[in-house]
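Here the complex is missing one protein chain, while the rest keep their positions.
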Amino acid sequence: MAEKVKRVTDIGPPHHDKLMPPICKENYGTWKYHEVLKPGVMVHVGATGDKLYTVRAAGARLVSIYRLRQFADLADKYCDGYLRFTSRHNIEFLLTYDANIDPLIADLAAMGVSVGGIGAAITSIVHTQGWVHCHSAATDASGVVKAVMDVVHPYFNGEKKLPGKLRIALACCLNMCGAVHCSDIAILGIHRKAPRTDHTQVAKICEIPNVVSACPTAAIRPTQVDGTPSVEVIEEQCMYCANCFTVCPSMPLNDPENDGVSIWVGGKVSNARSEPMFSKLAIPYIPNNPPRWPEVTDVILKLVELWAANAKPFERMGEWINRITWPKFFKMAGIEFQKEHIDDFKHAGLTFKRSTQIVH
Amino acid sequence: MAEKVKRVTDIGPPHHDKLMPPICKENYGTWKYHEVLKPGVMVHVGATGDKLYTVRAAGARLVSIYRLRQFADLADKYCDGYLRFTSRHNIEFLLTYDANIDPLIADLAAMGVSVGGIGAAITSIVHTQGWVHCHSAATDASGVVKAVMDVVHPYFNGEKKLPGKLRIALACCLNMCGAVHCSDIAILGIHRKAPRTDHTQVAKICEIPNVVSACPTAAIRPTQVDGTPSVEVIEEQCMYCANCFTVCPSMPLNDPENDGVSIWVGGKVSNARSEPMFSKLAIPYIPNNPPRWPEVTDVILKLVELWAANAKPFERMGEWINRITWPKFFKMAGIEFQKEHIDDFKHAGLTFKRSTQIVH
Amino acid sequence: MAELPETPLLDELEKGPWPSFVTEIKQAAEHHEEARDLLGQLERSYRERIGHWKHGGIVGVLGYGGGVIGRYSDLPDDFPGVSHFHTLRVNQPAGWFYTSKALRDICDIWEEHGSGLTNMHGSTGDIVLLGTSTPELEPTFKKLTEKGFDLGGSGSDVRTPSCCVGPARCEWACYDTLGLTYDLTMSYQDELHRPMFPYKWKFKMSGCPNDCVAAIARSDLSIIGTWRDEIVKDDAEVRKYADNGLDIFNDVVLNCPAKCMKWDGEKLEIDDEYCRKCMHCINAMPKALAPGKDRGATILIGSKAPIVEGALLSSVLVPFWKPEEPYEDLKDLVEAIWDVWSEEGKNRERVGEFIQRVGMGNFLEAIGLDPEPEMVAFPRENPYVFYDLSEDEDEDE
Partner (left out) sequence: MAELPETPLLDELEKGPWPSFVTEIKQAAEHHEEARDLLGQLERSYRERIGHWKHGGIVGVLGYGGGVIGRYSDLPDDFPGVSHFHTLRVNQPAGWFYTSKALRDICDIWEEHGSGLTNMHGSTGDIVLLGTSTPELEPTFKKLTEKGFDLGGSGSDVRTPSCCVGPARCEWACYDTLGLTYDLTMSYQDELHRPMFPYKWKFKMSGCPNDCVAAIARSDLSIIGTWRDEIVKDDAEVRKYADNGLDIFNDVVLNCPAKCMKWDGEKLEIDDEYCRKCMHCINAMPKALAPGKDRGATILIGSKAPIVEGALLSSVLVPFWKPEEPYEDLKDLVEAIWDVWSEEGKNRERVGEFIQRVGMGNFLEAIGLDPEPEMVAFPRENPYVFYDLSEDEDEDE
């Protein structure tokens, strides 16, 4: 107890005021407008005419402290030591002197870091741990992300233009830590085989009632195996969500032959124009093909190009598809429509087409 | 068995070819266009220039054979004996000679039957039996309909103009024989008290497992009362749908104090512009106030006028509300928003407002 | 006949411009005891604010399981004329066309055997003969068949199919709604008259997406006309509409759900590749625009009122169907559905509810249809997918 008293706890994070450039404090809440100056560079103008330049650099998210120190050095060199990260894991250098913009970009380029992602562009991929850290992963995260960002890079750095923003996200299992459920394009790691239950361990490590109630489709029943209490999985009712595994380590689903990724499209978060939307299933399954997941990168590039060629200005992926209708999208994308695409969970009936408004 | 052989059965209805005016047969499937000539009168023009005039007369739906014979007489007098009824129970006189139009209308007027309901108008109310014939009714049908049509009559006969079609329907109980679930304005008879179970009868007249499974909210449990098998209704779980009564006469819900009507708005059936939509709850409860249900007629007139004053051309009630948003509609209509308006059935979550797009 | 009862409340409903059902009942009451006692009992209901009918019993004509709704007063001593007050549902002619002669035939039969009151028509579409006693049922039925009429459905059977006026009087009919309605009614006489399903089954036929019989809202099988080529357009007539004051840009172009039209003040352009066949532009300019020439229908399944699982709208089953007599392909489909539903459906489970319970994918497999994207408004949003690995293996081979 004495120990406990001495320890400093519950102090929370440092106050942002201590970490924010003076120009942000001075113009706090009174910014007037912004303009995008070139790919990856924008200026915010304050009520008094103050100008804050932001240079957004590509963030791998998984960064070493050695890289972070390089960023700190650049911040010192060009930004009076101030920088921030974005909600999508990019690095933003906050400059007050516009002559510093190009030298900063040159230094970044020398480190292999490009700038971009502002405005009607693809920015970095919100993602998760994958094989780097998580026990649940049905695919890797960082590897797929790197492979995809490499192919869509011209849409990040402004080499190629887009009608609007396009957000890609990845989650390596159905827990969806990447919150991929509302992304223009989502990559979701999936299992496709029911859990392999280790009957000798279940009763020891897990609480059977919790395991039973964890299953969204009621596929799990308590049972006895060789006299030991355990659980039985009704395989036809299992859709491999791994929620049982989350609460019970003795029910792993990982399986190199059948794990892989699915592709989802048309979600969004912002309230601009249309209300937020969930992403919808486009491609039910692509096998894991490390190190560069070529089938995944191909299809994503194709989807981006299709949207870029057909959408109107500002029209997000889902808005475009809603305009042309989903059957038309399937045709244009050359994706075969399968049983898997048809919802069969709780609110499935509401996804049925309850109208004759069809593009024949 | 001999009896059975002699009887004529399974002959179906007369073929329509025998009942249709020659002009319809000659132009069958080759009509070119139509025009509305004046309220309740339109002309259809065939490929060859043939002209068929339709005069649409108000239908009470509950008609005596004496009235039907009068209609037959008018058909003989003006239409070579041809007439039809519409899907909304109006009578259509089918004329080939335009000089007959006005005399027909005059004769109808003399009988107290007005013409109208064509184009951007209110037409007759699809409805049901009510106290005239059904054991289930929570309100009357014909009486409410008559009272409502009287007040909206200027929108039937063209005295007053509307932005588009407006369909009213009435069903006297949740069975919804009037299919009111997709109407611009729906009047729905409702109970508000759980069934009164006659425990001495249930086991005799009804199949208890059927009764139990009839309940959408699982409010019914098998039980024993004084040694006799019966059912028990968990009152807090009952929402008075009367489905138990449908399968079991010993569970009546009719109750003069608590029965009444609810008002629903914004449904539609056609695929024009927007997809078909369900009607939504506007007013949870209005007591039965025969013979003329003044609270009901008042609110319906008010809703019609509100829509007429604010909707754009062609905009149906539900389309208008979707444009201005539901909260705005509640404000404009002066309707208090209550707990009852919030869905709590199976797909309730999908009715929650999942966006910040609000008209403040 | 005895005098009409006092009906101070109902008399209020003889006022006002809309035709009065009270007047109708009074008219019939001059000649029919049933109508007179209906008037009396109804006045009582108006006073007491409650119906006075008992839960219906099973009555009918010989060999038929449906078509008659049994009804008994709970005040038979006060109103003996309605102690029995059964209703006959009679198949209407397709499109509700009548000659004055046919109408009079019905009137004559009902004058002799019933209350003299009808519904023209019931909300399923039948001729409803409102109120008679059990002994009158067989004679009424006999007279009806003599005049070429037959009973409709009730209970767990096929109900009388109904349709919009379609090609008989409408320029937009994309297929022969009356012909199909008559054909289905005749083909399924047995299913119509002898309940054999888990629950009722309704067919409704509309000639175009305006859906003038509300098929999509209230039929287990909704067959709605549509087309798949270009809208037929007469540019000169379009300009006339504009000249006559139609605001083509605001009222037509901006209302197009596909946003596939352009209007430069002179010429209307429609990008038919994206047109959703909603009818709006055609409705607004009937002289200038018309559905294309490659016409057919969309077949939808499953609509119904709320009991038990909530109301449903029909959803797309066959995106585009070319109706051709004798419609064998449609009947094969219908019968395949009936087989599966009769086998696996629960008691009082409409086919729409059945599909929701078993899942559309499984249902399609059972009836032998391939999934098509037109069947859904959008693909699944949840990742709870049942992967069929056997298929993958097939593909790998």
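Residue numbering begins at 1 within each chain, and the chains themselves are lettered A, B and C in the order written.
What we mean here is this: a residue touches a chain if its C-beta (ideal position, glycine included) is under 8 Å from a C-beta of that chain, and two chains touch if they have at least 3 such contacts.
As the structure is a computational prediction, the values presented were derived from the model and not from experiment.
Taking the complete complex into account, the chain left out of view touches A, B, C. Summarising the interface, chain A meets the missing chain with residues 3-4, 7-16, 18-20, 24-25, 28-29, 31-35, 44, 52, 54, 58-69, 71-73, 75-76, 81-87, 89, 91, 94, 112-114, 126-128, 130-137, 140, 142-143, 146-147, 149-150, 153, 156-157, 171, 174-179, 181-182, 210, 213-214, 216, 241, 243, 245-247, 249, 252, 254-256, 259, 269-276, 278, 288, 290-292, 312-314, 345-347. Although one chain is not drawn, its touching partners on chain C can still be listed: residues 254, 306, 310-311, 381-384. Across the interface with the omitted chain, chain B contributes residues 174, 176, 181, 188, 190, 192-193, 216-217, 236, 239-241, 258, 262, 266, 278-282, 284-285, 323-328, 330-331, 337-345, 348-349, 351-360.
We take it that only the chains that are shown with their structure count from here on.
For chain B, the chain whose average C-alpha position is most distant is A.
Each chain gets a centre from the mean of its Cα atoms; for chain A and chain C, those two points are 48 Å apart. Look at where the CA atoms of chain B average out and do the same for chain C: the two points lie 12 Å apart. Residue positions of chain C touching 2 or more other chains, listed in rising order: 209, 211, 216, 224, 257, 277-278, 313. The set of chain B residues that touch two or more partner chains comprises 271, 275-276, 347.
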